[in-house]
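In what follows, a structure is listed as structure tokens, so that the remarks can point back to it.
Every protein chain but one is kept in place in this view of the complex.
Just so it is clear, A and B label the chains in written order, and each chain counts residues from 1 on its own.
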Amino acid sequence: MTTTTVGAPTPQQPAADTAPRPRTKSWRSSIGLGVVALLSLLIFGLTTQAGSQTNFVIATNSDFVTLPSLTLPAKLAAVSFSIIALLLAGWTAYRANQYRKVGLWLPIVFGMAVMGALLTWAGAGRDNTTIQLTGLLTSALFLAVPLVFGALAGTLCERSGIINIAIEGQLLAGAFLAALVGSMAGNAYVGLIAAPIAGALVGLLLAIFATKYWVNQIVVGVVLNLLVVGLTSFFFSTVMTDNPDLNQALGLPRIDIPILSGIPVLGPVLFNQNLLVYIMYVVVIVLQIMLFRSRWGLRVRSVGEHPKAADTVGIKVNRTRIRNTVLGGAVAGLGGAFFTVASGLAFGKEMTAGKGYIALAAMILGRWNPKGALAAALLFGFADALRVQLGIIGSDIPSQFLAMTPYLATILAVAGLVGHARPPAAEGTPYKK
Amino acid sequence: MKLELRGITKKFGDFTANDAIDLVVEPGTIHALLGENGAGKSTLMNVLFGLYDADAGEILMDDDAVTFVGPGDAMAAGIGMVHQHFMLVPVFSVAENVMLGHEQVKGPAKLLDVGAARDKVRELSDRFGFDIDPDALVENLSVGAQQRVEIIKALSRDAEVLILDEPTAVLTPQETDELLEIVRQLRDSGTAVVLITHKLREVKAVADTITVIRRGKVVGTAEPSASQEELASLMVGRDVSMTVDKGAADPGEPVLRVENVTVVNEASGVTHVDDVSLEVRAGEILAVAGVQGNGQTELAEAILGLLPTAHGQIILDGNVLSGRSIRQNLDAGIGFVPEDRTEDGVVADFTVANNLILDLYDREPYSRRGAIDPQVVRTHAEEQVEKFDVRTTSTQALTGALSGGNQQKVVLARELARELKVLIASQPTRGLDVGSIEFVHKRIIEERDKGVAVIIVSSELDEVYALADRIAVMYHGKVVDIVAPDTDRDTLGLMMAGAHSKEEAA
Partner (left out) sequence: MSDTSVTEKPADPKDGPGDDRVRGVLRGILESSTLVVVMAVVASLAIGGLLVMFADEDVREAAVYFFSRPGDTFSAMGAALVSAYTAMFQGAVVNPSSETFVGFIRPFTQTLTMATPLIFAGLGLGIGFRAGLFNIGAQGQLLIGAALGAYIGFAWDLPWVLHLLVAVIGCAIGGAVWGFIPGFLKARTGAHEVIVTIMLNYIGLNLVAWLLTLEAFQRPGSNNPISPEVADAAQYPLILGSQFNLHLGFLLAIACAFGVWWLMERSTLGFEFRAAGSNPRAARTAGMSVAKSYIFVMVIAGALAGLAGSAQVLGTEKVLTTATAGSIGFDAITVALLGRSRPLGTVMAAILFGGLRAAGPTLQVQAGLPVDIVFVIQALIVLFIAAPPLVRSIFRLPAPANEKEVAA
């Protein structure tokens, strides 16, 4: 019943040199996906009125090639999307029967299929409204930015064995300092430089309490979030309110990358964004390579999996953890700049509104991998963008239910219903000699 | 390289683990460090390896004083160590584990050169005939193979002094022989080997020099020609009888029957216990022998109900136990001493008194209608502490503060406080000092003489011989055979490696 993480390998396999590879035959993923796909078929597929149509607009004016808007027979499309999802669930079951796992592509395609069914259903029969696909994707990517940075921060910390619940606080601190310093300098880019410093400070506190005083990392994380909320709100209500100059609405301009931004559909989505988004691409790629293929990454992961083994080969466990947690904090702090300077907004009390916790969820769904974190964050960003879009076209779905989807997906994931997540083995355990 | 330790002292609080220890290890020799569990051998080696700071004393290599701030320094100086609990990252490949800490990089991006590490593993593996796949994940390797990875890891760093900490604890007698052969090979190639152990036979088999440690002090040195009795009395500090006084068994009716039981790990699909049948009679001790990890632990846990059985039945006094809760099985008269007492036996931050009622707390007189009676609990604890000679400051002391031997006495006292029909004890004396071992063995034999059916799971052949009325040997989840206690050591060893006694012994 209980899952305990064991630091040292437990000799439980039969004592043969070629012990059989432990085989996993888990039906949970396929059942979970199957239930979602069936629901999609029942709700989106079968309740869509036959004969109604859904209009999709997928082009913007800046494209080289102007694609026509797409009008789909709603019922057929929604049913098709749901059946694709069902087939994918079936594929998962087939693979599970062979003791094999499915790649990362599957949940992504699955998510797209269900989203497609949902969009078709929501837009069905509304002849005068269209689903703005490019706009939807652009805002999905944009809304995913803080989640990506937050999830990467979590990944960096947890891979070294420190649980980072303080992502929320790091985002908020980054947002605050970006606005403050950016306003003082009168330049949003300066704010962008200041943001990671704030996050790193929060990370440093977390690291010190976790490695030096061995305080439970979840406790420190939660309390640090409260501390940052209190501090930023306090300064917002005093210093910033007294001097509005210190809290201006600055914005980072969009930078259009020539040629690339002209690719149909994806071009404007990916390559007509502001600097923070481009930094995000770089950080994801660099971390993905560094974590799994560099000396640094190997050492970080060894510290998170089996710190004592790392120590015995001369790797400084606590130093590695502190560095990673500070670095993680800086990454989250940078993501915090999204809320203020990158969105062209002034700082507001508690403006991160729980995004740090969604980032934590993205990290788990992304299985402690930068690319997985990116995929999960994009999914959540999409759900958020969808909420806005459906609000615009006046859908019947209460926006609250869409807002719940990231949280529900995460619960399903940690309960093992959608893929099985295996956190770093030494996560949350202080290293003492 | 010559290694010398002078006056090493290491204290933990008020406890002196190492007291002014001197030791000289010459290159090209095997130096055995012999001592009981808790004598301070591992502490000394952790000091040498830079994992602990010594409070006093110095380390010399080729007559130069050196200081190690961490294991990195020790390795750079040419010291390698194979730890008792393997220091391998389970989710890494063999090559990744071997390169960890001194990785080679390539290319402008300075990415890991996995190829170089792979070649290194292959080269060393071939040189010693290890047959290790560099790309295998460590978590999928057997214990013996993991140990070889540890040796490769040390040698890949050009270790000139190799420390082996209790290396044979998890090996079959045959695997042990192979390891000792490797050790000799290393010595002959000029490596200085330090073998830490409490097993006299191994010491006599390979050591060139023997240093005996007792209670943190060097109490003497011996030649490999010394007799086992001499070494044992030096190690323990008094004459030890190598056997326990035990009268002949007077077995009664069969009490517990295990019929065709199979246990499969649901998560990994591995079969741990494969179609095992055996029975235990009242008033006899059945020892389940075998190398650790061959299904004995799982068999014991399945009898209690900690693990579900995939097939087969467990029958106690005519009642089928399978499918019932642990609680029901305890009530039916099973006593259970778990293999890992700190993990499964006691709650470290409960008081001794509370640990003594861990499976009695909701019975009268300890509680009534859901309310615990603290006075009864305390009185009970005081009686038990007295009866089982538990050395503790008070019954209200935290159990985690007790020594391993005293914690084991707490577990034993608790389990024997109920009316038992069957007692299952896994590795009942692992990690205990000789005094506690004798006490535990005596109590187990007393239970047998009271008519309890006893199952002992042990990977120590000495313990098996000391207690068993019959010996069941397990290998790869199956019972190879059940034999009489006078079966000789070689035959048992072969059975533990899977050979059927009747065919092989013939």
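Heads up, the rule we're going with is that contacts are C-beta pairs under 8 Å (C-beta built on N, C-alpha and C of every residue); 3 or more make two chains touch, one makes a residue touch a chain.
Quick caveat: nothing in here was measured; it's all calculated off a predicted structure.
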| said: Out of A:229, A:275, A:346 or A:388, which residue would touch the omitted chain in the full complex? | reply: A:229
| message | Can you tell me which of A:149, A:176, A:338 or A:357 touches the chain that was removed from the display? | response | A:357
| Touch list for subunit A against the chain that is not drawn | 1-4, 165, 205, 209, 213-216, 218-220, 222-227, 229-231, 233-239, 242, 349, 354, 357, 360-361, 364, 398, 400-401, 403-404, 407-408, 410-411, 414-417, 430
| query | Hey, which subunit B residues sit against the chain that's not shown? | reply | 13-14, 304, 306, 325-327, 329-330, 336, 338, 343-350, 354, 358-359, 361-362, 367, 370-372, 374, 393-394
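Just so we're on the same page, only the chains that are shown with their structure count from here on.
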| Can you give the whole-Å distance between the Cα centres of subunit A and subunit B? | 44
| message | So in the complex, the part of subunit A that touches subunit B is made up of which residues? | response | 8-9, 11-25, 99, 289, 293-295, 298-299, 301-302, 305-306, 308-316, 425, 433
| task | State the interface residues of subunit B toward subunit A in the complex, per the touch definition above. | result | 49, 51-52, 70-73, 75-76, 81, 83, 85-92, 96-97, 99-103, 105, 109-112, 131, 138-146, 153, 170, 172, 175, 265, 267-270, 272, 291-295, 297, 476-477
